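Below is one structure; the comments refer to it alone.
A single protein chain has been omitted from the complex, and every remaining protein chain is retained in its original position.
Chain lettering (A and B) follows the sequence in which the chains are written, and residue indices restart at 1 in each chain.
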Amino acid sequence: MSDAALIYVRHRDKEESYLQHGHTLWSWITTTDHKRIGILYALSITFFFFIGGLAIGAVRLELMFPHGEFLSDDAYNRLFTLHGIVMVWFFLVPSIPTTLGNFLLPMMIGARDVAFPRLNLVSWYIFIVGACFAIFSIVAGGVDTGWTFYTPLSTMFSNGAVISAAAGVFIVGFSSIATGVNFITTVHLLRAPGMTWFRLPLFVWSIYATSLVMVLATPVLAMSLLLVIAERWLGMPIFNPANGGDPILFQHLFWFYSHPAVYIMVLPAMGVVSEVFACFARRRVFGYSMMVYAMMAIAVIGFFVWGHHMFVSGQSQYANFVFSFLSFMVAVPSAIKVFNWTATLYRGQITFEAPLIYSLGFLGLFTVGGLTGLFLASVPIDVHVTDTYFVVAHFHYIMVGGSVSAFFAGLHFWWPKVTGRLYSEAWARFAAIVMFLGFNTTFMPQFIMGYGGMPRRYHVYPPEFQIWHVMSSVGAVVLFVAYTLPLIYLTWSLFYGKKAGANPWEATGLEWQTASPPPKDNFKTLPRVKAPPYRYHPDREAPDAENREPETMQGDMT
Amino acid sequence: MSEVSRVLHEPWPSVERQKLAVTFGMWVFIASEVLFFGGLFLAYTIYRHLDAEAFKAAARETEVVYGATNTAVLLTSSLTMAMAVKASQEGLRRMTLWCLTATVALGVAFLVIKGFEYHSDLEKGLWPGPGFPLHPAATQLFWAFYWIATGIHAVHLTVGIGIVLVVTLELKRGALPVEATRFDGVALYWHLVDTIWIFLLPMVYLIGRS
Partner (left out) sequence: MTGAYPLQASVYAGEWDRLFAVLTVASALVVALVFIAIVGFSIRYRRGSRAPRGFLPEIITNELELGWTAATAIAFLFLFWWAAVQQLQNVVPPANAIELHVVAKQWMWKVQQPNGVREINELHAPVGRPVRLIMTSQDVIHSMFLPALRLKQDVLPGRYTYLSFTADKPGVYHLLCAELCGSEHSRMTGRLVLMTAADYARWSAAQPGAENLAAEGEKLFRSFGCSGCHASQSSVHAPDLNGIFGRKVQLAGGRTVIADEAYLRDSILLPQKDVVAGFDPIMPSFKGTVSDDDMVKLIAYLKSLSAETRP
């Protein structure tokens, strides 16, 4: 207690926001403030999103013509590999957890910072180091193995800069692990008084589940990449059939990470939209505890379905059936969540601000992506459509249509909190809708051509598919516009946007009970939590928005 | 009080919680490490299952004497480390210092011995690749595993030595009070490194000789 008092003394009368707390570049790159680190990450991943986008821009251009007009075979392979590696490990995996997660997790549980502030900064530097390796491997001529690094192509036959790329991913993995350890410890030990486990906002739960997966899955990826490096660099014959090695073993190790990784990429998105739906429907999330169990179930079962990526790899039929079955089972909790979000709208007081529109986009596109996941999970279907554009469409629906949309939803939802400014609502809604339309134009045709047998990773392809490819490329342009718009109007809002109050959306979470932008120590006095999350008033018969009974904030700040 | 203010930092309300966090975090990290080596051990087990004879034959070439000595050394280091923690809890400054120094020394000893072992392995040309002395080819898989596993372990140990050294020096300079919060974490990590070795011992040295 006495020490606690001491802390408070140290934090008394600091009125200025975390942004004013030091203006030099130095004060930013040496900060241990979780909010600033969140912003460092945000800048880094935006950069990589752009890189990945540019790469695929070239790919989409090339794919408008069936005979490989512009790019050499190698150039093409390098481009989509670059796209895959960058988008997965340098954009989407870190995206929501390291930006919104870093910024909000401590505030949502009523803490002053994450458990290990210095480790938090270190993990950003690790990320940057990994990024440098990745960029080096691009400069050094790129990698042509696909983001999956399959052996023996990657170990013995590839003529790309495999080692540096693998090293980059390897290093970034440790950044993930550090972040995961940090968040798990934070949630366990830094919850404010009264913030019981089942009072945690779903976003916190999602980040917690994600961190578990990060901590337990990433090391396996690290090891498998290490083995690839050892074989390619030191000539250790690990996956080399000539020495009794087994190339398939690599696929098992890789997917043991990479399937859970797909849930690393979607769970935080689920957390974000849960917050948004509740806030703009003015209702508590339908079936809160069920949502929690569902996320945990996804995180756990997700570890046992990796084999569904290897149905035609020559693994035994029986293994195939087991993995197929488990893949169907892992879909059940996702189903529950979809229905719960929908039911959250029921009897709400819905207003259609941008964050909600983005979230509705997520809901629709995730459902489609997920359902096509079930196609892939059934062995005979997968045999035909595996390694075709059907798979490409499947995961873009979930990762781009789902997770990226959700990321934008969160970005808009908490933008006022992060920057203290309001963006132009009209533009935001417009961008959200364009994004939805552009997305479907880009990827719906890919389902059709995948079904028709258009293999992925092909830039010379049977002409009958051209029509679909052209459609897809047109969509990609629209998508590009939709992604660049926010960049413009959000930047604009930084300078000209209206000042946002502490709680522009009248949301109930702790993060809304402090100034925006928040002070360096998040709260003047640490809150005590007195209510479960999402205590939005459920309007009785009184429909007019003005005289509603007020919602119950979670925290008691006095 | 002043002691406390030196140890305590953001965002912790009390030293106890802060200590708890370090141990807790380290346990989570250990879980991660388990899966890291888990992947490697899995690969090893599968290959050994595929060609048990070759693995036995290959394992017979390992230097069991070095291996045994190193095991002894490392276990002792774990002991001294444990003592250091105890001492620190009792607030015995010099005792703690001595134990830590011993731990570092033993750690270094391990690496040196390992160095000799590697040397004699290389003498025998047991680095996988063309002209590998043993047959059948699968013996190379064993030795690939040998180099990678022991190598990674050595790296872990080096890191361990590094952080123990830092803590020791801070303690010496008095920059860090005896009840420093980082202690238990460091100790845990050290024990982890030892435990990994305990797993490696049979996989590397004993299977060939059972």
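Just a few scattered comments:
In this text, a contact is a pair of C-beta atoms (placed from the backbone, for glycine too) under 8 Å apart; a residue touches a chain by one contact, two chains touch by 3 or more.
These numbers were taken from a predicted model, which means no experiment stands behind them.
From the options A:17, A:46, A:313 or A:552, the residue with contact to the unseen chain in the full assembly is A:313. Interface note: of A:287, A:504 or A:532, the residue touching the hidden chain in the full complex is A:287.
For the chain left out of this panel, the touching residue among A:136, A:375, A:430 or A:480 is A:375.
In the complete complex, the hidden chain is touched by one of A:234, A:343 or A:531, namely A:343. Checked against the full complex, the one of A:68, A:235, A:504 or A:532 touching the unshown chain is A:68.
On the side of subunit A, touch with the chain left out of the figure occurs at residues 68, 73-74, 76-77, 144-146, 148, 150, 152-153, 156-159, 241-242, 244, 247-248, 281-282, 286-287, 290, 312-314, 317, 320-321, 324-325, 328-329, 331-332, 335-336, 338-340, 342-343, 345-352, 360, 363-364, 367-368, 371-372, 374-375, 377-381, 383-384, 386-388, 451-453, 455, 457-462, 464, 538-541, 543-545. Panel shows subunit B; residues 51, 53-54, 135-137 of it touch the chain omitted from the view.
In the analysis below, only the chains that are shown with their structure count from here on.
Centroids built from CA atoms put subunit B at 35 Å from subunit A. By the touch criterion stated above, subunit B contacts subunit A in their complex at residues 1, 4-5, 8-15, 17, 20-21, 24-25, 28-29, 31-33, 35-40, 42-43, 46-47, 50-51, 54, 128-129, 136-138, 140-141, 144, 147-148, 152.
Here subunit A touches subunit B in the complex through residues 1-4, 6-7, 32, 106, 111-117, 119, 177, 180-182, 184-185, 188-190, 215-220, 222-224, 226-227, 230-231, 234-238, 242-246, 249, 253, 256, going by the rule given at the top.
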